[in-house]
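A single structure is presented below for examination.
A single protein chain has been omitted from the complex, and every remaining protein chain is retained in its original position.
By written order: A and B. Residues from 1 in each chain.
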Amino acid sequence: MVKTALEEFAFLIPLLPALAFVITFFFGKKMPSGGAIVPILAIAASFIISLVITFRLLANPEEVISQSYSWFAVLNIGILIDPLAAVMLSMVSFVSLLIHIYAVSYMSHDPGKPRYFAETALFTAAMLSLVLSDNILQFFVSWELVGLCSYLLIGFWYEKPSAAAAAKKAFLTTRVGDVMFLTGIIILTSDLLKLSGGLQDGTYLLRFDEIFSYIPQLSALQANIFGFEVSHLTIITLLFFGGAIGKSGQFPLHVWLPDAMEGPTTVSALIHAATMVTAGVYLVARTFPMFIAAPESLMVVAYLGGFTALFAGTMGIVMNDLKRVLAYSTISQLGYMMLGLGMGSAIGLEAVGISIFHLINHAFFKALLFLCAGSVIHAVGTQDMRELGGVGKVMPITAVTMAIAALALAGFGIPGTSIGTSGFFSKDAIIEAAYIFGEHSNNWVPYLFSIAAALLTSIYIFRLIFMTFTGKPRSDYHGHESPAIMTIPLSILAVFSLVFGGLTQTGFMAFLEETFVNTFVNLDIGSLAGIGGYELVEAAGHEPLLVLWMPLIVAVAGLAVAFVIYYLRIIKLGPLASMKNPVYRLLYKRYYQHEIYTEFFSLGIVYGVVALLTQVLDVIVDSIVEGIGILTVGVSEELRRIQTGVVQTYATALIAGVSLLIILVKLIMEVL
Amino acid sequence: MIPLSFYLGLAALLFSIGLYGVMTHKNGIRMIMCIELMLNSANLNLVAFSSYTNTLDGQVFAMFSIALAAAEAAVGFAIFMAIYRMHDNINLDELNILRW
Partner (left out) sequence: MRTNQLLAFLVALLFTAVVIVGAFGTSWNTVSELPANPADQSNIEGIGVLTFTQYVAPFEVLSIVLLASLIGAIYMARGEGNR
């Protein structure tokens, strides 16, 4: 009885925050604390429902909640809550709830508070609906809505020109990804229509289980592009990954994430750490069976993810802005998640498990990092790390929680046991998977990427900690510890960052593996791999000891480097870390991406072409329109002379017309 | 006997003579006279038809038509009096206020 009752409530999960959005948007000004209480209550309710559903699914993973309603033709609206969706739902609503509580105090001085809470409520609603959508079209609609909310929230302080420009950049860059995603959907739909023999009422064409049942046939369809024979499945999955690149900030569409720090820090924590950027990873995980059967796409995912992880890490070590370092860290960690998914070509479904595990853990400690940064910025007033230092004396709680988050991010723990921060377990799993992949296919590039990125991660995050919290203050600032309403969410997230990984490691991955092999989506991953032409191995750990300890060694090495440079101040970076050093300049200027992307490409090429076309069109269209006008006036000037005003001419015309008419009718009658 | 169409042809000829007069003459009185000519050609038509179908309805109709022609001529002349008072002549070419 409880089961059926629970299923009825599943649709409330995205609906309640949406209602909160409407209420806060219209009535927020009149409510105390800017109408924050309504979204908090709504998200809390969603969280409770998701948690209950998750526990129920943990008990029997077979009872997936699936409700579909026909929309029109073969399209449907529906809810699918399987293990993958359940953990995402719980994480999203939990982190969103904590950040909302934090924001009550953080945004207390801001006059636009009702707008802020309304927009974050809408964002939460959109993200939740994205997670539990059961067909790819509804997924895409929620995806777009999430992108819209991101635009609104990044440009929250819209009077600042840099914020408005950053919001526009974010929207346009993700738009490039969205176009690729949509193209993938279109190709998929047309192929499915062809394969299923036209529209049949009663089948839901774009629902995930329907799509998966057509994978073998999709893989068999071949297309000829530039002389290469590629299967349709590869094209579709690559396009889907293109959408994920835009939304999750992989190279080359990662340029919007650092600029997105113009928004309030709570926005950065919510959107760019925990939820929106993970939508891309969730997309690849959701359509993972398609990726398994198209190994070339998985290779692209792995390489791009690994490269992004390394690439962003190199830029993170030279940034001086507190939030910029964290932004590059987010890009880097998302690269890790993509890398983990890409390892699916060796370890099959477990790749989804390790990647989503890292996603959840990353959400906790990255949100914690952002919120702590927000706490520091709120108290001290500056974001530049060169002006900070010694904040630890003034804000002990923030310092401790941020240190915990840094340990989680760098991945500290003791291998082979259950002792360690969450980040340790999830990052370790990915690096192990990369090692197994390397053994299996003799391709060590992903493994090298992941190890190098781990080293850089440790360096930059401990650089941040030491520069900010230790030593003597480098400028005059007045700081104080944040109020309890801000430190309580910090503490909760710190606890989760510490213990969540160790507690749930094995159970989590096994739970997620159930996603694609239960009664709802019953797939034989091995056969799918057979389509792709490779076989899978078990991810059991039989690695040599060195490999097992390598992640920890690398993390400690990074800590040591940062310690020596920034805490003990033994090694002076001096000329090495100035603009005279070309390498430093390259990194600091972010590989000149701004110049290449914005200045050259957008403003130069695209705007130039648009301006040229506009001029050409202007000339053509103007001449046509003006020509019509002149023609009309000219003709009418001549024609108005019929009106002589003399009656006799009218009579003449009348009789002439009548005679001609009679003749005409007679002729027509003769012809017919 | 003469076929009916000759009478009709004669009436048509009279009509077009009257028509030409209406379309050409500038003087108002002349125009009214030509209109009378056209009316009479129609009467001729009526009577011809009545004669050749052995009914008398057409001739009754023709009588009414003559009476109407008289009334219409009277009104027409009254209008011309008014025009004369305004323009001091009844040259129809000058009544072109409604031109372009």
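Going forward, a contact is a pair of C-beta atoms (placed from the backbone, for glycine too) under 8 Å apart; a residue touches a chain by one contact, two chains touch by 3 or more.
Note that this is a predicted model, so its numbers are computed, not measured.
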- Among A:L172, A:A484, A:L568 or A:I662, the residue in touch with the chain that has been omitted: A:I662
- Which subunit B residues would touch the chain omitted from the figure, given the whole complex? 1, 4-5, 8-9, 12-13, 15-17, 19-20, 23-24, 51-54, 56-57, 59-60, 63-64, 67-68, 70-72, 74-75, 77-79, 81-82, 85
- Message: Counting contacts across the full complex, list the positions on subunit A that touch the omitted chain.
- Response: 648, 652, 655-656, 658-660, 662-663
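We adopt the following convention: only the chains that are shown with their structure count from here on.
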- In the complex, the residues of subunit A that touch subunit B are 640-641, 643-648, 651-652, 655
- Query: Once bound in the complex, which stretches of subunit B touch subunit A?
  - Reply: 19, 22-24, 31, 92-93, 95-100
